[in-house]
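Rest of the complex left out; these chains stay put.
As written, the chains take the letters A and B, and residue 1 is the first residue of each chain.
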Amino acid sequence: MSENKVAIGFGIASKNNNGDWLEAYYPFPMLNPTDALLADLRAVTLSAEGQNATVELFSQDLNDLIDRLDKHPETKSWLYQGMEWMSSVQPIVLVISELQKPPETVPEIYLHLHLLSHRLVKPHSISLEGIFGKLPNVAWTNLGPIDLSELKGRVAEARGQGKFIAVKSVDKFPQMTDYVVPAGVRIGDASRIRLGAYLGEGTTVMHEGFVNFNAGTLGTGMIEGRISAGVVVGKGTDIGGGASTMGTLSGGNSVIISLGENCLVGANAGVGIPLGDRCTVEAGLYVTGGSKVSVLDDQGKEVKKVKAGELAGMNDLLFRRNSISGAIECLTNKKAIALNEELHSNN
Amino acid sequence: MSENKVAIGFGIASKNNNGDWLEAYYPFPMLNPTDALLADLRAVTLSAEGQNATVELFSQDLNDLIDRLDKHPETKSWLYQGMEWMSSVQPIVLVISELQKPPETVPEIYLHLHLLSHRLVKPHSISLEGIFGKLPNVAWTNLGPIDLSELKGRVAEARGQGKFIAVKSVDKFPQMTDYVVPAGVRIGDASRIRLGAYLGEGTTVMHEGFVNFNAGTLGTGMIEGRISAGVVVGKGTDIGGGASTMGTLSGGNSVIISLGENCLVGANAGVGIPLGDRCTVEAGLYVTGGSKVSVLDDQGKEVKKVKAGELAGMNDLLFRRNSISGAIECLTNKKAIALNEELHSNN
């Protein structure tokens, strides 16, 4: 993770009537800028090496920054892609962020979330410490973000004019697609993917799918279930309709769930333990860490009974509930001896 | 409930081309106005004591009403919060509603629903009798409510102009947040909360959560599952992702479900009986009233087998499916004798 050192964001933000940041949008977030570029930006933000900076730019400074960006080949194009930076009616913000430090300002937190959804950094590779307490709760409307204390006045005013303000969510996190649409994805209902989600190329999130921040898919996958905060899913893994991955925020245990590659979690199933590669959980079955499971070898004979948590991270497992006996079984393609050894090595 | 007597609403409404009410928005719904204020409003609406009134106000009457509201300290502020009542392009409506009588007009029904979502009244405390038959089915669009018979013409016209009318729902109930955002809540996907929901302060409804009208949470809670019409959830209770509470409208039985305080319903679980306080339902387990359950005492010994419905409303129960035997078990922290007595007292 040492390579994820510094990022810069030059973007358009919004503030409430008190001048507090509500959010920030970065069309071109950049990871690990060159030393020359970084030095130029530090000159504008007046920040020392190793320091984080969040600076709102007004006419003089903005002009200065634009001149500098124009000299670097990797940022020159930022100035000519539809954005009229100088004439923006919204605040312009420049952020420099050391990524292993907890982000402090709202624009800096938004930069971290952008980096994830732009696939510039992987989940769990940069600091998101304390962001929940620092992000404001915002009304996300068809007119953009509105401070909650200002909402009612705006709504009443609009109504009297025959207009309509629709509030689509009231949340600390916006939906990802209003900021970033990564290449090679399909998303049935974009209200269910928070900014900060990481969707690998080739991912389809169907309408029943959900992806929280600092979570997502590393490659292709058909996601029709819920990827909770922190959960990472390997490539080729499908999550069936309504299936659940247990998070650590509420009700879940403290183990961070991950799923390996080429797994299949059936519709309405649930996973409360990390899975290795090529695992299957039968439709409708919820496997929690504490479930006692009858482990069967490649001949279908029971090797032993274990708590599902002891099978965490193992490959080539199939979980099902025996529809005659009602017992949760775990089938494997391993022989009894090899399986026994693997189970003991996990103890 | 005797205290929930009368409410007044002064708001902005919309009508279809036939002059029928589509909906009404009240920025300041008021419960139990003073006698003096009520007398003033009755004078404007020409309604007698104990009568309901729904009156559209035009220039003369509206002027009169505004003069009267200006004299009462509790309504004076209504006139100076962004609303230009006199210049509204939408119909202005005044409603007086006796809350224990079935509301008759669309603006009156909307006032009842506002009262719930503003937390001025609790679910089941005012009459909602017959509202389903009286509310029109409306297309809720990015341009506001549109009568269904007028929709197609509006859509085609807009398309030809290069504009886009998006229809987000076709329903008798609008989404709550387009009318009310109560303090201290977060809502991941606001399309899943109907006007008339009651969300206690400190409630988070995640993207998979749902709350119907005349239902909700009395205090803090993390709601990631579905709160069906009529279901009330005590404070501190969490409902896991995709979890179901059985409603009485379709498929459910006639028992109104409620959940006590500090309960946890696991992800993809379901509750078909009322729960007391501090109850847990394991992830993935659906407990219906007719499920036969093996009740275990604090030593884990079976006391008896009962239908889950007999456990309705009891505290400190944990429901799980034994993952070896497949049986639904109910654990408790009570001794066998105390438990037996409690079960019999419920018979």
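Methods note: a residue touches a chain if its C-beta (ideal position, glycine included) is under 8 Å from a C-beta of that chain, and two chains touch if they have at least 3 such contacts.
Just so it is clear, the model here is predicted, and its values are computed rather than measured.
Peer 1: For this file, with 2 copies placed, note down how many copies the whole complex has.
Peer 2: All together, the file's complex is an assembly of 3 copies.
Basically, only the chains that are shown with their structure count from here on.
Peer 1: Through what angle, between 0 and 180°, must chain A be rotated so its C-alpha atoms fit those of chain B, rounded to a multiple of 5?
Peer 2: Between chain A and chain B the superposing rotation measures out at 120 degrees.
Peer 1: Roughly how far is chain A from chain B, going centre to centre by Cα mean, in whole Å?
Peer 2: 31
Peer 1: Write out the stretch or stretches of chain B touching chain A in their complex.
Peer 2: Per the stated touch rule, the residues are 12, 25, 27, 81-85, 87-90, 142-145, 168, 175, 177-178, 181, 185-191, 207-208, 222, 224, 238, 240-242, 264, 266-268, 282-285, 321-327.
Peer 1: Under the stated contact criterion, what part of chain A meets chain B in this complex?
Peer 2: 137, 139, 142, 148, 151-157, 159-172, 191-192, 210, 226, 228, 242, 244, 246, 249-251, 268-270, 272, 284-286, 288, 291-294, 305, 321-322, 325-328
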